[in-house]
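As you look at this complex, bear in mind that one protein chain is not there, while each of the others sits in place.
Let's turn to chain A:
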Amino acid sequence: MINCEFNKTYITGKRAFYLNIKTSFKHKAINVVFGPSGAGKTSLLRLISGLDKIDEGIIKVNHTYWENTTKKKCIPLAKRNIAYVFQDYGLFPNMTVLNNLKFVKKKLNQELLNDVIATLEIKHLLMTKPTELSGGQKQRVALARALVQEPDLLLLDEPLTAIDEVLRHKLQSYLVALQKKYEFTVIMVTHSLQEVLKLAHHVCVMNYGEVIDQGNPSILLDSNPNNILKGTVLDLNQEAVTVLIGVQQILLKKSQIKTSKYTIGDLVEISLL
């Protein structure tokens, strides 16, 4: 469990942005921070990683204080074993993809390295430099580099935004599969509801620098009009339908299913209204 209770004020020019966080994230699960642009999602990741310092409060990870301003305790960021995939990926342009991966650690887990290369389908890119890669390829390489670090905590800052839908779904599936296999903790920032419902075990909804809601991703279903999602029917009775959306099983009213005829196993469209 990662507990965060802290304040931070960012001052840029004449403007101040206040972050007042009180939330927790699940251990060995995919946690998604969801909210509109400017809500403070990226700042939250930077503060958890230690790249930015909190003004006041605590960050506690599995009974260990990473930061505690009262006790003036702060674990150096290099000792937190965090891998962070930035929005611009942060791939080193002077190194080939393989050297980007090798730079992570002196002794890489060869089995993990081979598995990640195979799963993310980057074998043919190993001798290429990041400047020659497409957006989707860069994302796969950045994710691979983060994973070979064998992090306790993987921070992903909107890693799937700049790519087409087909590739996005593929990468989402990779992420779910790898997280399930290696059981690391993920905190991922997104403003895509679809991504939350497909990936999240736990969601944390942010706006105006505060966490306004958190829990099971189904909490979002009541508050997002005009969104249509796709899911697979798992079970149905006269009144309700159980639908699998991403990794979540959600019980819905029949009126929320937009598809006219369906049975168990069918792909259906769901209205969130």
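Following the convention adopted for this analysis, a residue touches a chain if its C-beta (ideal position, glycine included) is under 8 Å from a C-beta of that chain, and two chains touch if they have at least 3 such contacts; residues count from 1.
Here is the rule we go by: contacts and distances are computed from a predicted model.
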Name of the absent chain as recorded in UniProt (options "RNA polymerase sigma factor", "Transporter", "Molybdenum transport system permease" or "Cytochrome c oxidase subunit 1"): "Molybdenum transport system permease"
Residue among A:S43, A:Q149 or A:Q172 touching the omitted chain: A:Q149
Hidden partner chain, touching residue among A:T12, A:S37 or A:N94: A:N94
Options A:L19, A:V33 or A:A83, residue touching the unrepresented chain: A:A83
Sites on chain A contacted by the missing partner chain, in the whole complex: 49, 51, 77-80, 82-84, 86, 88-90, 92-94, 103-105, 149
